[in-house]
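Can you keep this structure in mind? I'll have questions shortly.
Left out: one protein chain. Kept in place: all the others.
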Amino acid sequence: MNQEELEKCIDAAQNSQQYAHCPYSHFRIGAALLTTCGKIFTGVNVENSSYGLTICAERTAYTKAVSEGYKSFKGIVVASDLKDRFITPCGACRQFGVEFGDFEVVCVKPDRTTFKSSTHKLLPGLFSQEDLIAKAQQDEKEGKTPQN
Amino acid sequence: MNQEELEKCIDAAQNSQQYAHCPYSHFRIGAALLTTCGKIFTGVNVENSSYGLTICAERTAYTKAVSEGYKSFKGIVVASDLKDRFITPCGACRQFGVEFGDFEVVCVKPDRTTFKSSTHKLLPGLFSQEDLIAKAQQDEKEGKTPQN
Amino acid sequence: MNQEELEKCIDAAQNSQQYAHCPYSHFRIGAALLTTCGKIFTGVNVENSSYGLTICAERTAYTKAVSEGYKSFKGIVVASDLKDRFITPCGACRQFGVEFGDFEVVCVKPDRTTFKSSTHKLLPGLFSQEDLIAKAQQDEKEGKTPQN
Partner (left out) sequence: MNQEELEKCIDAAQNSQQYAHCPYSHFRIGAALLTTCGKIFTGVNVENSSYGLTICAERTAYTKAVSEGYKSFKGIVVASDLKDRFITPCGACRQFGVEFGDFEVVCVKPDRTTFKSSTHKLLPGLFSQEDLIAKAQQDEKEGKTPQN
């Protein structure tokens, strides 16, 4: 992301925080996902009374983009209200992100200061689709059918 | 949903199926969520190499709507490619839906035949935010602080 | 479950509540899963700072049993501290349960009064493995390979 894109994404992420559905954590997170073609998809955390069904802001942004036909990303910005700490993506969102490759992840405080990383840096030695492909290839080489 | 709304939602749900990210299940699902004010949000299933991170079409549609400020829904249409069976929402999506109240859930086959139900009918004796509120009220009555 | 089995499961479910890891919801749930061969596996809710990673008591009990080689169940008992309401399984746990067939689900209050249902009753018109099999069969009949 260049500076102009970053600023736009920070605006979008921070503006979307108002829509967070967080009656349980009261923790409003907003995300803005930039596609390689320059489109921005925002996301918010959507919580559920069964906590385990909660979907974070980043995953909302990813699914939103995919559902409109976009799967190639330049970066994602994650905004929280926390003034003294950078809120980074949780492990679930990190895993969800690497499904779409390596791209920038920027965490931003209310004062617009940023912490910059990337999907791959945030998940060292990552588990990915390549592992499933390697498994399928090994099974094929060994003459195993999926039923085995 | 009246007939016109239903037809529009079926179109939207079936059209969105093409964007499903389903390299693991090869099962394309599309959803179309109608807000009470007449806006339609589509969704698709977005799978992950770590299967447990998969998000279904319905949940994509819900988070998308919420992230744009919409939380009041008339109904959701779920479309699959299966010709001989209606594909109903999984339990996770049923739970995600009841967070936003009771509204129509319509499952549709490729030939546009439908199975109609509702979020509350699909989750009899549902667990919901009311349970958490009841728990908090009981704790308060008994003088328990959250820390106990 | 016969009465003796039910009583044992209620004891086990209520006794396990003390181990719940619930620093976010403060809602202690315990479960006791009875295998067809008479073994009991307990479970508790295990929450996470990323709420979406929370695993409920029922799913803890299911994975525990499976990890020891048990997949055939007579019933599951779910215990909460709520005195005036029965806490039923969330949609995610209902879906997780039907993977292993139709069996009793019993919700129990602190005073041991019960609400009895079953995995299939709690998920009407359920989505299941049969849907995935039907999809694979349709694809095969139509000469589609998974890659299409």
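As written, the chains take the letters A, B and C, and residue 1 is the first residue of each chain.
Operating definition for what follows: a contact is a pair of C-beta atoms (placed from the backbone, for glycine too) under 8 Å apart; a residue touches a chain by one contact, two chains touch by 3 or more.
The structure presented is a predicted model; accordingly, all values stated were derived computationally and were not measured.
Enquirer: If the hidden chain were put back, which of B:47, B:81 or B:104 would touch it?
Expert: B:47
Enquirer: Considering the entire assembly, which residues of chain B contact the chain that has been omitted?
Expert: So the residues of chain B touching the missing chain come out as 24-25, 47, 49-56, 90-93.
Enquirer: Mind listing the chain C residues that contact the chain we can't see here?
Expert: Counting only chain C, the missing chain is touched by 16, 18-19, 21, 23-24, 42-44, 46, 48-50, 53, 55, 57, 59-64, 66-69, 71, 92, 95-96, 99, 127-129, 131-132.
Enquirer: Given the full complex, what residues of chain A touch the hidden partner chain?
Expert: On the side of chain A, residues 25-27, 80-96, 98, 115, 117, 121-127, 131-132, 134-135, 138-139, 146-148 touch the unshown chain.
What we mean here is this: only the chains that are shown with their structure count from here on.
Enquirer: Using the average of all C-alpha atoms in each chain as its centre, how far is it in Å between chain A and chain B?
Expert: Each chain reduced to its C-alpha mean, chain A and chain B end up 21 Å apart.
Enquirer: Let me have the rounded angstrom distance from the C-alpha centre of chain A over to the C-alpha centre of chain C, please.
Expert: Roughly 30 Å separates the two chain centres.
Enquirer: Pull out every residue in chain C that's touching 2 or more other chains.
Expert: 25, 90-93
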